[in-house]
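And then subunit A:
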Amino acid sequence: MNIIIKGTTILNPEQNINEKTDLIISDGVISKFGNLAESDYKNAKVYEFNNSYCVPGLFDMHVHLREPGREDEETIITGSDSAAAGGFTGVACMPNTNPAIDTAEVVKFIKEKSQQHLVEVFPIAAATQERKGEGLSPMIELFEAGAIGFSDDGNAIKSASLLRNAFEYVKMFDSVIIEHCEDESFADGAMNEGIISTSLGLPPIPSIAEDIIVMRDIITAEYSNGKIHIAHISSKNAIELVRQAKKKGINITAEATPHHFTLTEESLKSYDTNYKMNPPLRTKEDVDAVIEGLKDGTIDCIASDHAPHSIEEKEYEFIYAPNGIIGLETTLGLTLTELYHKKHLNIVQIIEKLSINPRKILKIPTPQIKEGEKANLTIFDPNSIWTVDISKFKSKCKNSPFNNKLLTGKMLAVINKNKMLFEDKFIHI
Partner candidate 1 sequence: MKIKAIVIDEEGLKRTVVRLAHEILERNKGSNNIVIIGMRTRGEFLANRIHQKIENIDNSKIPLGVLDATLYRDDFRKRMKQPEVSVTNITFDITEKDVILIDDVLYTGRSVRAALDALMDLGRPNTIQLCVLVDRGHRELPIKADFVGKNIPTSINEEVKVQMKECDEEDSVYLIETPDEFKTT
Partner candidate 2 sequence: MPLASRHLLGLYGTNREDIELILDTARTFREVLERPIKKVPTLQGKTVVNLFFEASTRTRISFELAQKRLSADTINFTTSTSSTKKGETFKDTVRNIEAMKVDMIVVRHESAGVPLFLTRISNANIINAGDGTHEHPTQALLDMYSIKEKLGKLEGLRICIVGDIAHSRVALSNIYGLTTMGANVSVCGPSTMIPHSLERLGVKIFTDVDKAIQENDVLNVLRIQLERKAGDRIPSLREYRNYFGVTTERLEKFNKEILILHPGPINRGIEISSEVADGPFQVILDQVTNGVAIRMAVLYLLGTKN
């Protein structure tokens, strides 16, 4: 079956393509790139996407799919549905499942579960056994099974010596350590420390909890010549540390979440647990620093930190409620609204942060948009205005503070693995 994509602007900075033209996809492969002839319309279904961009499928390198362990909150399939609905064709899932992704079996289980889905799921394995910070996980075996990075996300790798060993070990197969930067001794709080935590009487986490581990990780990465990726960076000082480390030539990358460039700790005044995150929402200054970091390239990519939690758990008392929000279905809209339309990033930078750079960090090749390549594409309208409605989310959970928010920029279709998601339906192509 042939499908024709019309009216869109094909954009792939890596290939230096930025032109308004048409595509034919035959059995999932791009068979023609360029203006179409009359004969091309024979036996083809035409999809017209005016005022849109067609880019290499978006990639979210930081999601929690909860399976195995908390299938009541999300599964690999529902999480993938959510990713596709948000415009992503690939995600990397974090290992804080139960059991943790610390054996080849779990890696294979996840790969197998996602095999039939449009969205490709790449497991990130635990850096230490059971994420306990006591001994390295079987990293070579995990890598061979398909793990594309290592992290104890939810926590930082417990000790500097273990972190150093992790760097040394994964160097053998050129993989990356992804760090959740938080000093455990400060982890006892519920929000960012400052005047707001003081006036709300909530136990605080100082921003240095993040800075200290970012510093430790940079020093350790430099010493062991390791490859480090800082997850969900949020503090102004930590961003400056990464900026300096990059200048020094240390092999470091970083990601930021949409909530950390959109919201501040002021939101906590409602005591709404949907604003409870880790790292916590910080000050306006920190938000500005995240945006600045994204602009100057200190922060390489945007990731959702999609963290589904059941309504019951989010309705716990504030200090007991779990951290995190779901983000797969709002990331593109928030990024376009907050960064593109507010003129912080141009469209090329947006595609780098949401598609090209995360794959680069994880050493996944960027899908090419040319004849003969498998079609792995996201089509979105950067100017379409829509209202977030959590009841329509594909994710099993609804813990988002962005409900009812007006966003500018919407996914229209995603194509990957011979499938297309269009108007809420998966179509085989």
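Throughout what follows, contacts are C-beta pairs under 8 Å (C-beta built on N, C-alpha and C of every residue); 3 or more make two chains touch, one makes a residue touch a chain; residues count from 1.
On the choice of candidates, all candidates are chains of the complex that A comes from, given by their letters.
Just so it is clear, the model here is predicted, and its values are computed rather than measured.
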Options 1 or 2 - which one, within this complex, touches subunit A: 2
Subunit A residues within the candidate 2 interface of the complex: 193-195, 197-204, 206, 271, 312, 315-320
